[in-house]
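Note that one protein chain is taken out, while the other chains of the complex remain in position.
Then we have chain A:
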Amino acid sequence: MLSFQRSFSVCPFPILPLQLPSPMETHLWFVVPDEFKSVSLLNQYMELLSPCEKENVLSMRGEQLQKQALLARTLVRTTIARYQINNRVVDPRSLKFKRNVHGKPELEWESDGGQCPSPLHFNISHTSSLIACGVTVNSSIGIDIEEKQRKIKNNILAFARRYFSLHEVEHLSAISDSEVQRQEFVKLWTLKEAYVKALGRGFSAAPFKTFTICIKNGFRRGFDHADDLESGAPEVVVESSDHPERLTNNWQFGLFELVSSHYAAVCMEKDKTSDAGMSVPIRLTVRKTIPFVEDECISGTDAVVPIAGLIEQF
């Protein structure tokens, strides 16, 4: 039972409209399915969905999966609706979505006859215990969330040899503690998934074997050459194994622990206006939400612990 006694004659509009994220800023919103027990609230969420989304939710096998699917769509719609665009308040029900030519879900943006792509980009990721939605402006974004405790059914090295790049296999093979190895595997998986999702071209366009993600320890590039060796957060770098000349330094990563239970990876395009090669931190704001009921900003608390990549929390 929800502990809130508020009446649910809910106005579908967010009370505090938000400013859009600025360049290099990611807003991450998430829900924890276990916190949603009120049937009447879930029914209200159902009313926000398109007929197609409703059908999809109902096609899921079992109540838990249906609830997760419902919360995922609710999270996407209510999150995007929070952002005032051109000073218009948006009704979450009115949002339309489409898929890009490769199948990546995008916001259909009604402006100039629908020719203009939406400035607002989003990406979601779910686990059974947490569903997250990342939002950026004018930058492609990919996110992936995994439970820290996630157990791989296959042997980790066999899996890595089959799907990961050579360097990544070497990195994992060098870890003698099996639990540490499993954790590193999960972190690497989330980073690779986030990258492929940010690219938005589908799994087969960037098979996991064709690129390497490397977490390089501790130096930060500064403006001044002298700052180069200043120790800071481990840097996350992606390199294309198949096409070494392919541009990969326009992507920036952040990896962090979320509410002590999950690893979260964010991948976004670097701000095109900043100098190439300059690493500007990802400005991250993380909020937990129960749409229409409560929002809680948790960035800057111990609920968000950066692991790698340049992250500044707001």
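The rule is short, and it goes like this: a residue touches a chain if its C-beta (ideal position, glycine included) is under 8 Å from a C-beta of that chain, and two chains touch if they have at least 3 such contacts; residues count from 1.
Note that in this section contacts and distances are computed from a predicted model.
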Protein name as given in UniProt for the chain not displayed, "Acyl carrier protein", "V-type proton ATPase subunit", "Protein AUXIN SIGNALING F-BOX 2" or "NADPH oxidase 2": "Acyl carrier protein"
Contacting the left-out chain in the complete assembly, out of A:Val89, A:Cys116 or A:Ile152: A:Ile152
Of A:Trp189, A:Phe211 or A:Phe253, the one touching the omitted chain in the full complex: A:Trp189
Absent-chain contact - pick from A:Ser22, A:Asn43 or A:Ser59: A:Ser59
Residues of chain A (touch criterion as defined above) contacting the omitted chain: 59-62, 64-65, 68, 126-128, 146, 150, 152-154, 158-159, 162-163, 189, 193, 202-204, 207
